[in-house]
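Only a single protein chain was left out; the remaining protein chains are all shown in position.
For clarity, chains are labelled A and B in written order, and residue numbers in each chain start from 1.
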Amino acid sequence: MDIKLENVSYKYPSLSNDSWESIRELNCMFETGKWLSVIGQTGSGKSTLMKLLKGLIAPTAGRLLINGQENKLSKKGNAQIIQEVGLVFQYPEHQLFETTVLKDLAFGPKNQGVKKEEINDRTKVIIELVGLSEAYFDKAPFELSGGEKRRVAIATVLMMNPEVLILDEPTAGLDPQGSKLILQLVHDWQKAGGGQRTVIFVTHQMNEVAEYSDEVLVMNDGEIVFQENPIALFREHDHELKAFGLDIPDSVKLLKLFEHRFGKRIEVHSLQEEVVLEEVVAYFTKQGDDLL
Amino acid sequence: MLTFDNVSFAYGQQAVLKNISLQIMEGEFLTIIGPNGSGKSTLSKLMNGLIQPYLGQILVDRLDTQSPQNLKEIRQIVGLIFQNPEDQFISTTVFDEVIFGLENIAVEPDKMQSIAEDALKKVGMLSYKDVEPHKLSGGQKQRVAIAAILAMKPKYIVFDESTAMLDPNGQKSIMTLMQHLHDEGFTIIHITHLMEEALKATRVLVLNGGVIVAEGAPVDVFHNSRVIENNELDVPLPLKLKGRLSEAGIVVPKQLVTLEGIVDYIWTSN
């Protein structure tokens, strides 16, 4: 499912500081099957964008096109939930409320009117996907560990079978191991969709952006200032990003330091730490050989 | 000096800390690192008597945390900054928040204003004096929490994952502040699960499964790959780079732990 924003603005009604989290004249495209990361400082409008894409709020100006069609239901001032979009809020475990994991998983699809057998089938697939097992079905959500709760909460959204999955800082407050598991499960979910599943990943962690992103969308003060592939963005625009209060991934720092010291640019096809390390170390060892 | 002598703690049947013995000297910057559920937060709550050990003894400057009559003094000596910025802001304005602690330890009312203002100045929040908490960012709220502790003139400041819920800029500002406070002579005890943050410490303690599994200077601990792998710690890129280089036969000196340092070293040694 392609989502396109044309001159979309949203202004919060009657808030005292009116620039906070409002967005102005956004033009962008969320293409089917891609992993898009959204970065920007706190208050730059990321959360507002997420809510617009889910149809929780309607643009105060501009158009939202889904597969080229204007979302008729979600015209000015008349917000209407978009079923094909799944939205995982910050600290999503705070929204779990049922007595068992199984019931919480079934809650979303039930609201959508999905049949019981279908819900049953989905729960089995989804619980495995988030790295848990059917043994968790009868546990109460509040007796799980922090990381497990988070994964169950994400699972409740996956249960609704979205085509587009939006995650708002899904690793916030987790330890490195827990964060890795979340990234991995989102990646697995996307891969299982055969190129039809889109991920929109909002984060403050640049190292997470470097992992899987096809494109990065940079927001500043309610506007989109960049939409580019991560390699070009972080390698060429680090100064601009700094001006927006944003850092670059460690892997890019290494590439830049290397380039600065050795006067040579290493081309990489990915910013994943493993890939960059390999390239850099290969160059160092080769250089050592040359010196011998 | 803060001493743990064979301390064990359990929530119900579940042991959280097992036979912990530990001494924290004045002037240290100690980082306690470990995965979620390793017992880190329990350790911090024991330090100012919020909870009592199940076995063993904790002394804060010779005061036993198990004697109720010591608690007021202990809580003034050991300041605790929590993880959630929202839930430790008790008052309705920044200034009142700092005053709250002063009232608790019975400071004379006419001295309060200048003490509170000095503390707010130290953390750069004086100009927000009359602001209400819901108008502050997470990082700003944490700085107010630090000011509130500083006003009570503590010796030890314990940061219990105080950066975990902040955005990167908020995290950086709190880390910088921690460094300043250490330079000023406060003893800093920092609990975290981020290894990059732990590199700033004078001593690191790795906690897992309720026991201390490693201890020492950050460079020593983090070069011990067994410690890293067995305890689910995330290796920062500089250390990964060093590991790869040494596999390839290039040995970088131990004390170099930044990307800059490593790249520069290779460049100059060629």
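To be clear about the criterion, contacts are C-beta pairs under 8 Å (C-beta built on N, C-alpha and C of every residue); 3 or more make two chains touch, one makes a residue touch a chain.
Definition applied: contacts and distances are computed from a predicted model.
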Looking at UniProt, which of "Transketolase family protein", "ABC-2 type transport system ATP-binding protein", "Energy-coupling factor transporter transmembrane protein EcfT" or "High-molecular-weight cytochrome c subunit A" names the chain we cannot see?
"Energy-coupling factor transporter transmembrane protein EcfT"
Touch list for the missing chain, restricted to displayed chains, reads A, B
Which of these touches the unseen chain: B:A15, B:L63 or B:M112?
B:M112
If the hidden chain were put back, which of B:L71, B:L126, B:V219 or B:A248 would touch it?
B:L71
Among B:Q57, B:N104 or B:S246, the residue in touch with the chain that has been omitted:
B:N104
Which of these, B:L50, B:L63 or B:L199, touches the one chain of the complex that we don't see?
B:L50
Pick out which of A:Q95, A:Q272 or A:T285 touches the chain that's been left out of the picture.
A:Q95
For review purposes, identify every residue of subunit A that touches the missing chain, sorted by number.
14-15, 51, 54, 56, 81, 86-87, 89, 92, 94-97, 107-108, 110-112, 142, 156-157, 160
Contact footprint on subunit B, counting only the chain that is left out:
45, 48, 50, 71-72, 75-76, 79-80, 82, 84, 86-92, 96, 99-109, 112-113, 132-134, 148-149, 152
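Methods note: only the chains that are shown with their structure count from here on.
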What's the distance between the Cα centroids of subunit A and subunit B, rounded to whole Å?
30
Flag every residue of subunit A that touches subunit B in the complex, lowest number first.
41-42, 145-147, 172-178, 180, 204-206, 245, 247, 250-251, 253-254, 257-258, 261-262, 273, 277-278, 280-281, 284-285, 287-288, 291
In their shared complex, subunit A is touched by residues of subunit B numbered 35-37, 83, 137-138, 164-165, 167-170, 193-194, 232-234, 236-237, 240-241, 244-245, 248-250, 259-260, 263-264, 266-267, 270
